[in-house]
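In this view, the complex is presented without one of its protein chains, the others remaining in place.
Let's look at subunit A:
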Amino acid sequence: MTHSPTEPQLSAAQPPRRTRGLEASRARTAFWLLLPTLIVLALVAGYPLLRTIYLSFTDYNINTDAHPVWAGLSNYWYTTDEGIGLGVLQSPDWWRAVGNTLRFTVSSVVLETLLGLALALVINSKIRGKSMLRTAILVPWAIPTVVSAQMWNWMYNDSFGILSDWGQKLGILGQGQSFISNTDTALWALVAVDVWKTAPFMALLLLAGLQTIPSDMYEAADVDGASKVTQFWRLTLPLLTPALLVALIFRTLDALRVFDMPYVVKGNSPETMTMSIYARQQMFDNAQFGYGSAVSVLIFLIIMLFTVGYITSLRVRFD
């Protein structure tokens, strides 16, 4: 991205010029205009984050302790005299939650991207009933997650759910089984719900990207005799990349902190426990705010890692 010099700039790194007085006053105005936002951000995002980091170094059971007590790194790593590891980094449950979350994130984001791209291409083409279709695919996205999760939960129910009924009739499932009761298929059953719900959102983001591609480029490609497939690979996909990357970042970060849908369907079950569900269990079920905060800090670090990774790769592509 390039900034035109007339754009208001906050950066002090700008080399001094003759228009310095004007620049400085602009920067000052910009600063004052941004200040309310910065204050609000510091209050709603900065303070809770710092507080969580602080609590992660303390022992704090909200039921029994009046105040947090400093405990150093013991929430992260602590081995007792008997050789028992008590820290979160030593907990097999935590690492299983990380594994579940990563598998959920990778599979759901890949499927949503492919499906969303297909939907976006269909809607962007000149077919009849386009606006109807566009509205229809948004329905899953518009339903509140808790409601749709409970709806799927009932569809998966072994005794009256339609999906279990189909599965049992087709012989995929045995009597009294359901896709969510089988520990091997439970996570994939949840991925299916997430794909159903979020592919439309992906489609919408990609559709916006598709509509910025000027149609005369396709006319030129047609004149040159490029096939539709070649047009897609050589024209559509490269021009869509910026929108695609933004959509990918959104979805990945969203999927990494997934909580509501798996919790409504499976509760604290270990085979579908995500990082956020583990954090909730430690903080609220077990009332251990210190340990739970340590878990939250680790989640924050993992998500930050992904964000930094994406942003660096974005920059590489743009330069």
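In the analysis below, contacts are C-beta pairs under 8 Å (C-beta built on N, C-alpha and C of every residue); 3 or more make two chains touch, one makes a residue touch a chain; residues count from 1.
Note that in this section contacts and distances are computed from a predicted model.
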UniProt protein name of the chain not shown, from "Serine/threonine-protein kinase RsbT", "Multiple resistance and pH regulation protein F", "Ferredoxin" or "ABC transporter substrate-binding protein": "ABC transporter substrate-binding protein"
Candidate in contact with the missing chain, chosen from A:25, A:135 or A:183: A:183
Candidates A:53, A:287 or A:303 - the one touching the absent chain: A:287
Hidden-chain contact residue, picked from the options A:37, A:64 or A:215: A:64
Touching the absent chain when the full complex is considered, from A:86, A:138, A:213 or A:226: A:86
Positions on subunit A contacted by the hidden chain, ascending: 61-64, 80, 82, 84-86, 91, 157-160, 164, 174-178, 180-183, 266-271, 280-281, 284-288
